[in-house]
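Here it is, the structure, as structure tokens.
All protein chains but one are shown at their positions in the complex.
We just call them A and B in the order they show up, numbering each chain from 1.
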Amino acid sequence: MNKKIVSVGLAAVLAVTTLSACGNKSKKSGAYTEDGRMIITMSSNVAINDNTPVEQYLEEKYNVEIKTYGYGTSYYDKLATMFASKEIPDVMFINDISNWEPLASQGVLAPISLDTIKEAAPDHYKHINEKNEAMWELGKVNGELYAIPKSMGQEYNTVTVWNNNWLKAVGIDKIPETLEEFEVAFDKIKNGDPDGNGKADTYPISGIGGNYYRQFDWLFGAYGVMPEMWTLDEDGKVINGTVTNRAKEALTKLNEWYNKGYINPEFLTDDQSTIQTRFIKQGIATYNTSLNNVTDLTPSGRSMLMAEGEEYASRIAYGPLPEGPYGDRGDWLWGPLSNFVCFGVHMKEDVEKQKVILKILNDLNYNEEVALMAAYGPYGEGYTFYDEEVGKTSGIKQVEKYATDANAKAELGIGFFNLLKCGEWADKSIADLYQNPEYVKEQEKYASWNSYNDLLMRANMPSTLQYAQALQQMKINNYSSFINGTRSLDEWDKFVEEYMNAGGAVLQQEAQEYYDRVIKK
Amino acid sequence: MKIKKLGSDIALDIFCYTIVAILCLTIVIPFWNLFVTSVTPKSEMTLEFKWFPTVVDWGAWKTVVTSGYLWLCFKNTVVRTLLATVVSLFFLSTFAYPISRDEFPARRFLTTMIMVTMFFTGGLIPTYLNISELGLMDTIWALVLPGAMSAFNVILLKNFFKQLPGGLVEAAKIDGANDVYILFRIVLPLSLPILATLALWQLVGNWNAWFDCLLYINDRQQYVLQIMLRELQETVAAITEGGAGVDASQAPPSEAIIATSNLFVILPIICVYPFLQKYFVKGLTVGGIKG
Partner (left out) sequence: MRVQSGVHKLKKTRWEKFTTSCYQNKYLYLLALPGFIWLVLFAYKPMLGVLMAFQDYNIIGGLWDSPWVGFKHFQTFFSGKDFAPIMGNTIKISLLQLLFGFPMPIILAIIFNELRTGAYKKVTQTISYLPHFLSWITIAGMMTTILSPSTGLVNNVLVMFGIEPIYFLAEKSMFVPILIISSIWKEIGWSSVIYLASLAGLDQEVGEAATIDGCTRFQKIIYINFPYLMSTVAIMLILRVGGILNAGFDQIFNLYSPATYDVADVLDTYVYRLGISGFQYSLSTAIGLFKSVVGVIMVVVTNWLTKRLSDGEVSL
């Protein structure tokens, strides 16, 4: 075992040194096919077969030979074992900092120069700089860039969906928009018997009690704060939203609502799908969801509405998230940072290969034809349009099996090359070509209402791994207790102290340093 | 006196049959509900417990059963399960027999050696490197051999061997039989109940295993059923959450898919049990001793 590892290790070292010695132009054994095409190995958390149509398309277009490692489940376990046996792919999809940072410090990843990115992936370079230059900082360890940040082109637009029949039944004609209007509606729904069963037993809302970020995020948003996100306090100091006074105000309101019977006590065990079912089956009056799910302007919205039947479509209405006492509004947004692409350590000196990969990355995000191919496959085989006469703007209709069957996807090769993009589209200008213009407008209207992004763009602090999980659990438990009154809000200061002692203070200190160093300038 | 005795026996019967009936009821009801969920379309999903489906929709079953890939994986799983069970029974019985013999000098050493493995394992990476060094990657042996023995099973088997009447082995030895003959011709036929139990455990363990396949097999054509079903559930769940551009209504509800795959995986195992069950019937050893 010993010998084998040492020899493999030596081989790897040798390979790296020869690579660097050879320079850029000469052909290296193993890195090229016999007919001289560059071999690129890629890994991602999406399953894929060998030699899929999409892979062949990319190979032909860029004159390369692509080798894919696609592992759906337990991707990181598989990666770890590959690394341990010194098989490191050229380029890897890595979806968060806590995964790639240890790899960078353990020497698995290659540093990348910004100049190379600027030259080989100009559109991506521009895109990130336009979003926020500080995003590059998220991919750095000790000042060197190890992970290329990727940014989502479009955000998730959350709306409040109401049971409009109930609103009408209790005499409300205008969809509530402010917190005050929400409260009036809640009161009437709770006490006005909108379902006509003769009892004042209707809960206006439920919540997700066990989720650290979705726990009534829309109400905290109305109070101008987002727990678990870094923000600035009145004195301009970095603070976690969880322990701010605004959060306490929001919790006071929630506790008041709970006591008035506005919140279903089962919020403790509810999740997004239970809440949705409650709403659809007329158990609660309102919940939050993506605009895409409730509008008939998109194909998916239309079919969603259709699946629930006409009666459902006719009784719902959507409006904005509530505006709070200080004029704030919004819910949790993951922010511009989506995830990362990293290069294997052996790529360090092979700038030529880096450039080829970066070129492909760039096209996958910003070239309409390539992006479409990687996401949906060839036209006709993988997708058509909903309305061929209208064309693109009627929306992309995937051939059914490719939408639902992981293996069919793997056979066609779609989804895998997402490793170089984010979500369906990186570039909103391409995405908008495939949507109803009215929907694009509607989206922008709601997008402007959502305003909660992490101040530090979810950057990891040195001690995040050590404390974050415990702090999140602490937040979930205490917030739930504050809401249903098992812990009195008089103990708020004590909770803040506990939170700070459990690592909150350490993270705050580190966040402040990061803010001063990276964001503030 | 006799009537009283009879009365107590009847009471015992009533007690036993009722307890079993109640237990089965608590199991059948949730499973029935699982089935109801598997044939419920999205618009009919509720939070209430459903006794009967309001609308029957076989969409989830179709999604699961009509995939050709499913049956390939099914075949892979069957082959792997059967091979692993046979290999495992061989290793277990040949190892448990010697350490059950008091005259075997190495028995303490070997027993300790196997007990240690119950607690100390190398972990993910060393195990992976080991399989890779042994050249087992991408072969069925990577799935069959590592699980062939376990301390738990060896100890149980050894314990069972020890319980067998000692005179049998002695008699055979006097007749000039060697230990290999004794094990395969006398001891194992007497141990059918425990062998059936171990076989059942191995069958089920291998049937449910997927992580080893994911680690050691790179070829998707060699994947086992459980990986395929996990992938299916993950895709459907992702669609239900509403990815942009994906048509959510095309997929059956994820609850139905999960219910269906749960039931689908159990079906073959249900069919196997009755065959093994006959070995749990009383009186096998009696026949053995007499014969």
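As a working rule, contacts are C-beta pairs under 8 Å (C-beta built on N, C-alpha and C of every residue); 3 or more make two chains touch, one makes a residue touch a chain.
Since the model is a prediction, treat every value here as computed from it, not as a measurement.
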Handout entry: Residue among B:V28, B:V65 or B:A171 that touches the chain left out of view
Key = B:V28
Exercise for the section: Can you list, in ascending order, the subunit A residues touching the missing chain? Expected result: 1-2, 5-6, 9, 76, 80, 83-84, 98-99, 101-103, 106-108, 209-210, 264-266, 268-269, 274, 283, 345, 465-466, 468-470, 473, 476-477, 479-481, 484, 486, 502
Completion exercise
Against the hidden chain, subunit B presents residues 5, 8-9, 12-13, 15-17, 19-21, 23-24, 26-28, 30-31, 33-34, 47-49, 90-92, 94-95, 97-99, 101, 103-106, 110-111, 113-115, 117-127, 129-130, 134, 145-146, 148-149, 152, 154-156, 159-160, 163-164, 178-180, 183, 193-194, 196-197, 200, 204, 208, 255, 258, 262, 265-266, 269-270, 273-274, 277, 279-286, 289
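In this section, only the chains that are shown with their structure count from here on.
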Problem - Inter-chain centre distance, subunit A versus subunit B - centres from mean C-alpha coordinates, in Å - result: 39
Problem - Of subunit B, residues touching subunit A in the complex - result: 41-43, 45-47, 63, 67, 69, 124-125, 128-130, 132-133, 210-211, 214-215, 218, 220, 227-228, 230-232, 234-236, 239-252
Practice task
State the interface residues of subunit A toward subunit B in the complex, per the touch definition above.
Solution key: 1, 4-5, 47, 49, 69, 71-74, 77-78, 80-81, 84-85, 154, 272-274, 277-278, 281, 283, 289-290, 292-293, 299-300, 303-304, 306-309, 312, 375, 395-398, 400, 403-407, 409-410, 423-425, 431, 434
